[in-house]
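Below is the structure I would like to discuss, written out as structure tokens.
One chain of protein is taken out of this complex; the other chains stay put.
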Amino acid sequence: MSTTTTNQSGAGAPGRRKAPAGERVADWADGRLGIYSLAKANMRKIFPDHWSFMLGEVCLYSFVIIILTGVYLTLFFHPSMNEVVYHGSYVPMQGMHMSEAFKSTLDISFDVRGGLLIRQIHHWAALIFLAGMFVHMMRVFFTGAFRKPREVNWLFGFLLFVLGMFTGFTGYSLPDDLLSGTGVRFMEGAILSVPIIGTYISMFLFGGEFPGSDFVPRFFSIHVLLLPGIMLGLLVAHLILVIYHKHTQFPGPGRTNKNVVGLPLMPVYMAKAGGFFFLVFGIIAAIAAIASINPIWAIGPYRPDQVSTGAQPDWYMGFAEGLIRVMPGWEINLWGHTLVLGVFIPLVIFPLVLGAIAVWPFIESWVTGDKREHHLLDRPRNAPTRTAFGAAWIAAYFVMLVGGGNDLWATHFHLSINAITWFVRIGFFVIPVLTFIATRRICMGLQRRDKDKVLHGRESGIIKRLPHGEFVEVHEPLSQEQLHTLTAHQQPQPLELEPEYDENGVARKAGAGQRLKVKLSKGFYGEGTQIPKATREEYEEITSGHGHH
Amino acid sequence: MKKLSARRRHPLAAVVVLLFALAVTGGLYAAFAPADTAKADETAQSLAIEEGKKLYSVGCASCHGTGGQGTTDGPSLVGVGAAAVDFQVGTGRMPLQQQGAQAPRKKSIYTQAERDQLAAYIASLGAGPAVPTKDQYSPDGADIAKGGELFRTNCAQCHNFTGKGGALSNGKYAPDLTDVNPKHIYEAMQTGPQNMPSFPDTTMSEKNKKDIIAYLDTVNSSKSESPGGLELGGLGPVSEGLFAWIFGLGALIAVAIWVAAHTAKAKKS
């Protein structure tokens, strides 16, 4: 191919310019991995700019930080419940009996240089990871980003959230301190409440009676291997689907359901997203430098006959804690067996409440019968029923968080713990309903305002006095971009039951499912659930009709 | 404001005003009344019991009865001992401002001399624990680690693992122990003020008490170390969760807004 092959011996000969080293490496890799085809599709992939689209990255990066710091911690942590006597450098623990797990955590905190920092980064990042997933999930929910084709990815994300909770719980239990031991004791009590098999599961999990000497090593392998392994797999699948589906975007000029408008991965998002990793890591490191988390040396080693008031789990389990705190103590004894409803009912409600938000996309698509792909996001106000449901769910969640912290509410707001418990018991049923109603009304109010803006323009704040003495505010008409943005959403219409007799007069009976669907559809989109958006006719009539508006 | 003035003539308006006025007067009374009684006396030390009795009849007798025998408003003080008086009056819990779930700690309205006189008088009514001496409660030479273990067994269930306090039933609470005078801690363990159970020397030795005081002095005073940084109230996961949400996620979202925002354009449209 090349004419220079004959001329190899000539040292200074004007041979073919050698490709730069980077290109040669890339060629090598392409020949084996096919990276050029991959890069062709993805190197200039477009990502839309919106701060809320970075929430998922907060989760991704805090997960990476957790793994990095977690690996470091395993180098020093001894997942063992063998009893030892402490003789390390923390004076108020000298001579105490404790498990090796607790002792090695003390050593990480007081003897390994930087160990305390890494421990604190790990724990803070875990709290932020869960909080980030919660907010990310809510962003996806309220903008309707879970709609076709993204339902599966929604489920992946939901599973990551649930697994994150349990990974967090098992990790929190590892140091075998008094606070986490109390949490594990609660978990044992909850398992015991399961009818028929409860005692067996408990004996198998703890290798005998609580606390035994097995749960720390067992939780350790669950915490560092099993759950993170599953999460890593789900995370990769989640990201592949994000890339495959391309990101959603908010409606706006030039943004349609068929395109995605934004900036290319190479170079802008490489710098922005790559830089964001360092920003997230930097902020979490700063928090770990400034604020103490889980100071196990102050909490003390676990002993089943000791306890501290204010025994709470980390925030993501606070919802379960609330359920268990406010439940009345029902217990049924029949035929020599005990049904511990007071513990078992919360244990069942916990996954049900979480599951309610997870199945919403499927309920919504079934009710609307909408089979189209959606890549344009809804503004929450334009889907009032969904928004109201989401707000009600959050309300229920937060009422239970209040229940989970009822003792601290009591001391810090000078209230009676019994009164708070009663408030939460009633509030769990009432507040979500009130939130639902209020949110839907607020959404409709906002829709009305949008309609008003489209038809009459933006309030300019300029007051004009007319010749006959009347004062009016000048409204500025919106630009076409704004008009388009405010009217781009679709407004689904409620389904109708098909007529009882078809055109041939043959009786046709709608099934119960169909009836329910139509009923729900009326509830979602029927009268009083949305404000019809401005039509072209209305707009033209007003804009051409009179001088001022 | 318009709405308020429109409702001036509402039939219930007078009732509301009356209730408001009552609440204000009552509140003002509660805030100032006990303070006046404090200035009642100034006496010499010699007639301590006699003077204590005088102080008692002015400040305490209305609830505890003229001879300390107790009434429906206050328990009998016979046999509570000088330590109980020194604690209750020394931490300002007594005299009580108003009936409530529990007497709060406030500034003591008596001088040390007056407290001693009161204590002497109450001790004369019946034998009870005496005010501890300095070497009984001083943390010097105590076993801090043992104190920690004793604290977690006997105290942490109400006062939290580092003595930050916690809730009890129906609005009662175990108070925060930060920077509480060791003498008062000792007296509280010995006498069991209000709903706190007592830990007499027969079940919790003097040495035990000293260890506990030494532990608290190490982990829960304003000069205690918190190696990891801000203590966040020492309340555990609730305040940590709030911090993670507000400052952690808050800062990250602020940064995300900066990352995703459009850069300023040269020409303002």
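The letters A and B name the chains in turn, as written, and every chain counts its residues from 1.
The definition used in the following text is that a residue touches a chain if its C-beta (ideal position, glycine included) is under 8 Å from a C-beta of that chain, and two chains touch if they have at least 3 such contacts.
Operating definition for what follows: contacts and distances are computed from a predicted model.
The chain that is not shown carries the UniProt protein name "Cytochrome bc1 complex Rieske iron-sulfur subunit", picked from "RNA polymerase sigma factor", "Cytochrome bc1 complex Rieske iron-sulfur subunit", "Na(+)-translocating NADH-quinone reductase subunit E" or "Peptide/nickel transport system substrate-binding protein". Checked against the full complex, the one of A:17, A:40 or A:258 touching the unshown chain is A:258. Summary of contacts with the chain left out: across A:412, A:484 or A:522, the touching residue is A:484. Here one chain is not drawn; of A:28, A:200, A:362 or A:429, the residue touching it is A:200. For the chain missing from the display, the contacting residue among A:26, A:237, A:268 or A:446 is A:268, taking the whole complex into account. Chain B residues in contact with the hidden partner, per the touch definition given at the top, are 150, 153-154, 157-158, 166, 168-169, 172, 174, 192, 194-200, 202-205, 208, 223-231, 258-259, 261-269.
On the side of chain A, touch with the chain left out of the figure occurs at residues 44-46, 83, 89, 97, 110-114, 116-117, 120-121, 149, 182, 185-186, 188-190, 192-200, 202-214, 244-246, 253-254, 256-264, 267-269, 271-272, 274-283, 285-286, 288-290, 292, 302-311, 324-331, 333, 336-343, 373, 375, 406-407, 417-418, 421, 454, 480-481, 483-484, 487-488, 534, 536, 539-540, 543.
One rule holds for everything that comes next: only the chains that are shown with their structure count from here on.
Residues 101, 144-149, 152-153, 156-162, 164-171, 173-174, 215, 218-219, 226-232, 234-245, 247-249, 251-253, 255-257, 259-262 of chain B are the ones that touch chain A when the two sit in their complex. Of all the residues in chain A, the ones that touch chain B in their complex are 49-55, 57-58, 91-96, 109-110, 116, 120, 124, 127-128, 131-132, 135, 178-179, 272, 275-276, 279-280, 283-284, 287-295, 297-300, 303, 305-316, 318, 405-408, 410-411, 414-419.
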